[in-house]
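A protein chain is absent from this complex, but the other protein chains hold their places.
Chain IDs A, B and C follow the sequence of writing; residue 1 opens each chain.
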Amino acid sequence: MRLQLSPEDQAFREEMRAFFTSAVPQSIRDTVAARRELTKDQLVESQRVLNAAGLAVPHWPVEWGGRGWTPLQRHIWHEEMMAACVPPPLAFNATMIGPVIAAFGNQQQKERFLPPTANMDIWWCQGFSEPDAGSDLASLRTTAVRDGDHWVVNGQKTWTTLGQYADWIFCLARTDPTAEKRQRGISLLLFPMDTPGVTLRPIELIDGGREVNEVFFEDVVVPAENLVGEENQGWGIAKFLLGNERVGVAPVAMIKRLMAQAKQHAAEITVGGAPLSADPLLAARIAELENEVLALELTAIRVVANSADGKPHPASSVLKLRGTELQQAATELLVDIAGPASVASFAGEDSDVPGWARVATPSYLNYRKASIYGGSNEVQRTIIAGSILGL
Amino acid sequence: MRLQLSPEDQAFREEMRAFFTSAVPQSIRDTVAARRELTKDQLVESQRVLNAAGLAVPHWPVEWGGRGWTPLQRHIWHEEMMAACVPPPLAFNATMIGPVIAAFGNQQQKERFLPPTANMDIWWCQGFSEPDAGSDLASLRTTAVRDGDHWVVNGQKTWTTLGQYADWIFCLARTDPTAEKRQRGISLLLFPMDTPGVTLRPIELIDGGREVNEVFFEDVVVPAENLVGEENQGWGIAKFLLGNERVGVAPVAMIKRLMAQAKQHAAEITVGGAPLSADPLLAARIAELENEVLALELTAIRVVANSADGKPHPASSVLKLRGTELQQAATELLVDIAGPASVASFAGEDSDVPGWARVATPSYLNYRKASIYGGSNEVQRTIIAGSILGL
Amino acid sequence: MEFSYDDEQVALREAVAGLLARAYGGDQRREVTATDPGFDEKTWGRLAEMGVLGLPFAESDGGMGAGPVEVSIVAEEIGRVLAPEPFIEAVVLAGGLVSDLGTDAQRAEVLGAVAEGSLIPAFAHTEPGSRWEPAALAVTATEDGGSWRLTGVKEPVPNGARADLLVVSALVGGATRLYLVQGDAEGLTRTGYRNHDGTRSAKVAFDGTPAQLLGDAAGDRTAAIEKALARARVAYGHEALGAMETALTTTSEYLKTRKQFGVTLNKFQALTFRAADMYVSLELARSTVMWATLVVDADGDVVAAADRARLQTSRASRHIGKEAIQLHGGIGMTAEYKVGHYTSRLTAIDHLLGDGDWALSRLAAGVTEYETVDPLA
Partner (left out) sequence: MEFSYDDEQVALREAVAGLLARAYGGDQRREVTATDPGFDEKTWGRLAEMGVLGLPFAESDGGMGAGPVEVSIVAEEIGRVLAPEPFIEAVVLAGGLVSDLGTDAQRAEVLGAVAEGSLIPAFAHTEPGSRWEPAALAVTATEDGGSWRLTGVKEPVPNGARADLLVVSALVGGATRLYLVQGDAEGLTRTGYRNHDGTRSAKVAFDGTPAQLLGDAAGDRTAAIEKALARARVAYGHEALGAMETALTTTSEYLKTRKQFGVTLNKFQALTFRAADMYVSLELARSTVMWATLVVDADGDVVAAADRARLQTSRASRHIGKEAIQLHGGIGMTAEYKVGHYTSRLTAIDHLLGDGDWALSRLAAGVTEYETVDPLA
């Protein structure tokens, strides 16, 4: 039991802080701080800066760019990156398909895909979710039929985030429709988004953004060599991937940034001659939320310390559940501080409504997704009740 | 749509208020106001005062003492009674078995039981719940076997509130163990608590009180004439009885009394030179709770207006659910206002801890029952989801 | 106390519901809100033909002489289908101020035209940095040879770009007064934009803009504005009730039909219990908002009643708005599906004239001044 970081970890923290606040372009970090949308180029540039410094995929196997850090160091890396408003490495590349290829791919696949995946020479998107599947992945309907040395893929995916930027897709498809258990008979295929027969339709979300897409496959021909792992064993790969999704998911530093912004804005608004931040109810709301974020942060540190074997600690579900709730609470706080200005979301630059107030409600609405995507909070409660409490 | 009461209802309200604040002995009302336990004699005396004035069983059929009031008048009667700290008529008599006998009993049973039930010449207790049944009444195990012109009852009941004062019990027993549906084959029997073979064991609750009991039956002989309704038709009677339990259950006036007391105590406590009631967080908590109580009260008025046919409006479940939650919130508020004194529950009369603070935590703990008994809040949510939303 | 509608009120509800179902029964709302002015002028005209736009105005002013209950019925139907027409903004709020305070000539000129649908007014009151106060903050009025000129910025002004006439609050020597400004007045610059919920607001800048004093009394109008805002808060409460009800029924319907893991979602008790809690929130809010309308009708303490309604509605609409999306899952996040729009609109309503915590602060400040809240008093 020790409060302080070890001297090594303290030094590591300072090294990370120094790097993130100097090496990543200020314009990118300003865009993140203002909660504006990053361009594709900004995202690629940022990750390449990280990758050049060996900071894009530290959790990968060392031979493919990993750093062999302790879980606490990975936590510090992530938190300092977020605190510095550096966009984290693209999850589809760094957290999802990269580790999957490293674990399940053959040597040729590793050599072909891992370096460009780390460096964003390939932008990946996910082909997991389907319209009628939701959290029930085993009921997927997209099919891949073997035809000589090719697979022919037909079907539809949805919730494909940033698919409009993607070069390649990793796609779960049913390869054995006769399998008795629905989880059997699923395989993971990789193919370029410009393969004939792939079409993409953007889905507008309730905040007006277009970050997710539907993807349609019509007789898409995929070389057999693009199968990852064994045929009909995709379910295990999917579980591995989704498990990784839950590691270190608590967006602590992002929430803290939002809270700091909220406090600053509240201090600048005057109500009845006093700063809004002096309002006792608002101050109490902020203090309560900060305390919950502290508890989340400390829990994240406790959980990462117990995740050393690489498998997600069951309490990771606490981080996902509470992390998204607090993220949503922080975005809601900003809407309320914006007050009457919070409706003016699409005012132009000549508006007297400040930019942070304009973005407040769309961001609040957008983050309603946080408790749905990536394993909904209902899924997390199921995991806690089942895996931890044995219910 | 009209805000005010009609002149008639206004006059009715004033009449009730005048009666309750003058006719019921002050010592009884003071005991209720101080949240102390009433003696058996006080409860009997109070109900007899009401009954003499025709105010004990106004919802019964007119020929048995009912008044033929509108639902709004019944609501006003109840709220004024509670506001005046008058103990309401004993639920086992007035709300449970009385209406059951009036609806299902034969003429002889009505004549024999209804007048003494209204006047508390008989104190009834319930024999519904069993140790292994809980909310699942259909699984009861107490049996009644016909033997000539008697029933012989064996088994066990529990949660029998104030059974220690009771003269008679109304008891559900399984009279046809071969019935295909478990709900069939249940009958309702009445018998005196001093019948040989009846024993009572008090159950201490977590607040130290002994208001509930287990009741054991060992070859208890009950005359056949004490069967209410038809043999094996007890399930319908039980549903009728439990449905009545849900009518007008929102304890609005009681919560308002607790809130008024809480405000008064908070005004009398000094913190840092100012009254506790001036603390912004406490004031906001009180204001929020008062607003929720207002919403409950208004909903109660809306619901009673739609219960004219005597059947519980499905939204009655809202009243039970929210009513008990707010009752619990009010008792919790009093504990928090008592603050450091709230632990001193069993201090004697020479204590410097005021009586209201001593009773605060036991009362809070005792009222945890409110969301369990009388149809738990889980049952109410099931009713709302099923009967109202069709889920 | 009596909460049921009479036959005429039921007929009004059915007529408005029918009109709005034709206008917004399908996917029309997204199309209508995609282009300025963010609502359908034809639907506005039909509402005028039905008499809805003159409901609260005196018959002598060209209105229907109806009361807040009738207004509440319209607002609730608007909320039910999320109709983007500025009924509350133009009729209840801006029109209401003219009706309350205007001279005979002003009422005659404005209200009949509003009722006919030929003139849409807006209330330009909120300023950059203001926070739901009833007084003006920095927009000033100066008298210039018997006529008035306004200077300063109002923003956001709901429906401020489309409006034909602006009712504007402005400071004169520390007092807040109200003025009428024509949409085509010189020195008036309006920049409209889309709000997150698809409705429109505008930045409205005055630069020595000619204006007419509303009414002929010289006193401070802060109290009158507060009362008009309170009535609008109650009306927004009804719009929120309609929206919450649709959000809940849509969610219930989804739970009954959507399958996961081989069964419909209503087999998952954790979900149905949450829907039950949504119903509880809705019904409690409904009682409070209906009561507040009756307080307006009886001309009781309208400001306090509106605060109570607003607090209850704010809590309920956040609860229901969030849960409606969550219980839908991903589909609830999409603009093509309707439930997210309800959440967006409920969020806007909550912030237009004061949110729940704002109302709570006001109620908390007075909590020691009475023993209990008696709605029958």
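We take it that a contact is a pair of C-beta atoms (placed from the backbone, for glycine too) under 8 Å apart; a residue touches a chain by one contact, two chains touch by 3 or more.
Keep in mind it's a predicted model, so treat the numbers as computed, not measured.
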- Note on the structure: Answer for the absent chain's shown contacts is A, B, C
- Query: Of A:68, A:196, A:272 or A:390, which residue touches the hidden chain?
  - Reply: A:390
- Query: Considering the whole complex, which of B:26, B:351 or B:387 touches the chain not shown?
  - Reply: B:351
- Message: On subunit B, where is the contact patch with the chain that was removed from view?
- Response: 129, 132, 134-136, 139, 158-159, 203-208, 212, 269-271, 276, 279, 281-282, 285, 328, 332, 335-336, 338-348, 350-353, 361-362, 364-365, 368-369, 371-373, 376-378, 381
- Message: Give me the subunit C residues in contact with the hidden chain, please.
- Response: 268-273
- Message: Residue by residue, what part of subunit A touches the chain that was omitted?
- Response: 1-6, 13, 72, 256-257, 259-260, 263, 267, 275, 277-278, 280, 283-284, 286-288, 290-299, 301-302, 305, 315, 318, 321-322, 378, 380-382, 384-386, 388-391
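By definition in this document, only the chains that are shown with their structure count from here on.
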- Query: How far is the middle of subunit A from the middle of subunit C, if each middle is the mean of its Cα atoms, in Å?
  - Reply: 38
- In whole angstrom, what separates the CA-based centres of subunit B and subunit C? 42
- Item | Multi-partner residues of subunit C (at least 2 other chains) | 360-361, 364
- Query: Which residues does subunit A have that touch at least 2 chains other than itself?
  - Reply: 281
